[in-house]
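One protein chain omitted, others in place.
The letters A and B name the chains in turn, as written, and every chain counts its residues from 1.
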Amino acid sequence: MHAETRAPELHGLLAEYRSAQELLDATRRAHAEGFRAMDAYTPYPVEEIAEVVCDHHRSRVPLVCLIGGVVGALSGWALVWWTSSIAYPLNIGGKPYNSWPAFIPVIFECTILFAAFSAGIGMLALNRLPEPYHPVFNVGSFRERGSREGYFLCIEAGDERFDRTRTREFLTATGALEVHEVEA
Amino acid sequence: MTLFAVACAVIYPLFHTGRPWLAVYWLLPYPNTMGMWPNFRSPLIWDVFAVSTYGSVSLLFWYIGLIPDLGTLRDKAKNLWQKRIYGTLSMGWRGSARHWHNYEQAYLLLAGLSTPLVLSVHSVVSFDFASGQIPGWHTTIFPPYFVAGAVFAGFAMVITLALPLRRLFGLQDFITDKHLDNMSKVMLVTGLIVAYGYLMEAFTSWYSGNIFETYVMKNRLEGPYRWLYYSLLVCNVLAVQPLWFRRVRYSPLAIWAISMFVNVGMWLERFVIIPMSLHRDFLPSSWDMYYPTAWDFSTFFGTIGLFLALMFLFIRVFPAIAIFEMRTLTPEAKVKEPAH
Partner (left out) sequence: MSAIDNPVPADRFRAPDELRGVAGRALVVGAVAAAATAAGAFLDADGFFRAYLVAWLLWLTVATGSLGLLLIHHLSGGRWGLALRRPMEAAARTMPVIGLLAVPLFFGLDRLFLWADHARVEGDHLLEHKAVYLNPVAFTARTVFTLALFALFAFLLARRSAAQDVEGDRGKAWSMQKLASIGLLLFVIAMSFLGFDWLMSLDPYWFSSLYGGIFLAGAAIASLTFLILVASWLAEREPMSAVYTAKRFHDFGTLLFAFVMFFTYLCISQFIIAYQGNLPEEVTWFKERFHGYWAWVAVGLLVFHFFFPFLILLHRSVKRKARTLARIALFVLFMRWVDLIWQSRPTFVHEGLPVTWIDAAATVAVGALWIHFFVRALASRPLLPVGDPALREVLGHD
């Protein structure tokens, strides 16, 4: 009796390169070929690669940040105004209850607080982090080198133009050091 | 450094409330059964908002900045627990270009937001004093003067800590002579801005024609604490002047010595502003002398110890210099436009 084994589902093909320049060239060629469901992995940000992979779309983080800031400003203002004029009015030095100059610092801080956290948490959310498992970690050389000195390009099986053998040939043709299969 | 300094700083206002276990309960706005709310017109509450915003945004910024490096540490980890801890903290970071795309934006925004935040925090702290009516406290130059003073003291502290570390760990290739040159220039410029603040205070003290305002200046020059004021001028104004000269800016020992003067000088400045303005204000019958007690000194040295302990722990456990940012400086990192 032997246990049934199925061929593991394929997430995609991972190609390794020697430098950021090679990875950039390969990514550009892949984009030109029509691949869209792909991602590049670098140990540090390379703007040009990110542009290609994201299909020149702009990040949505600034918008999230702006919305956060506006919400922060309104919340801050609502907090100070409501507590000082309605909920718990205090006569401080004869100043009016709705003493707006005195409210400016708190409103300003709330704006920055909400904007900053929106940017940070929004970025994590847009990146779908935390993501403890990702198929690409199944590849040994990625685990070893990925975050430190490796430059990788992964073309996902889900892409319309993906074909196990032809995509592998394409990647090798772009100058990959090695092409790995990524288990899902 | 920011976070540890804030941690140390927060101890003082907490203690000074007299009943620190109630302080959080009094200072933070939350609905309670008594229907009470803090006084939002008070700069002390502005301070709560400013410092906690500053602390939490700095923490966020610091953490977000660490994520890629935590990923590296996860990959380098030798034992399972290290791997698990760094792995959890790094949130599964894998260096994806799509992630870097959003990450870079967030990092830029956080940096962009932090700048007005830094300005505002120290301005709000200055409002703690400037909102009052005590001469020597109530003066409009305080916000930019405190901000410049903070940058001044901050750079001096960075130099005090970084230069010995640079020597000990052989970091000369990361913290280069050019960096030292630039840090010295910042110290010089902020020192000059602080000196400008002294000049403006002195001028308006006279110009106001207000006897109480004028007396503050007279007290600083002739009163019982005058030697502290003269020392202040020596430490903060005179001691930084050698930094005009290139030779001094390229000598780590000289820069370090000057930074020590500035550390002392900035403490003196706070002393001049706070006790010296308070001990002789409007009513001569209320005049007295302020002498710090053993508890004041022990709290002070305690916070210095706390700060250093946290710094050493940090260097032991986390990368002291952002690894991923250093990588962008290597030759392999250069990318060019394609030839066509």
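Throughout what follows, a residue touches a chain if its C-beta (ideal position, glycine included) is under 8 Å from a C-beta of that chain, and two chains touch if they have at least 3 such contacts.
Being a predicted model, the structure only gives us computed values, none of them experimental.
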Could you run through the displayed chains and say which ones the absent chain touches?
A, B
Contact residue for the chain not shown (choose from B:T72, B:S123 or B:N219)
B:S123
Out of B:K83, B:H138 or B:R167, point to the residue that touches the absent chain in the complete complex.
B:H138
What subunit B residues would touch the chain not displayed?
41, 43, 116, 119, 123, 127, 130-133, 138-144, 192, 196, 199-201, 203-204, 207-210, 244
What subunit A residues would touch the chain not displayed?
93-95, 99, 101-102, 104-105
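Following the convention adopted for this analysis, only the chains that are shown with their structure count from here on.
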Compute the distance, rounded to whole Å, between the mean C-alpha positions of subunit A and subunit B.
31
Give every residue of subunit B touching subunit A within the complex, in rising order.
29, 35-43, 45-46, 49-50, 53, 56-57, 60-61, 64, 68, 71-72, 74-76, 87-88, 91-106, 109-110, 113-114, 116-117, 120, 124, 127, 324-325, 327-328, 332-336, 338
Write out the stretch or stretches of subunit A touching subunit B in their complex.
18-21, 24-25, 27-28, 39-51, 53-54, 59-62, 65, 79-80, 83-84, 87-88, 90, 92-93, 95, 99, 102-103, 105-106, 108-110, 112-113, 115-117, 119-120, 122-124, 126-127, 129-134, 136-137, 142-144, 146-148
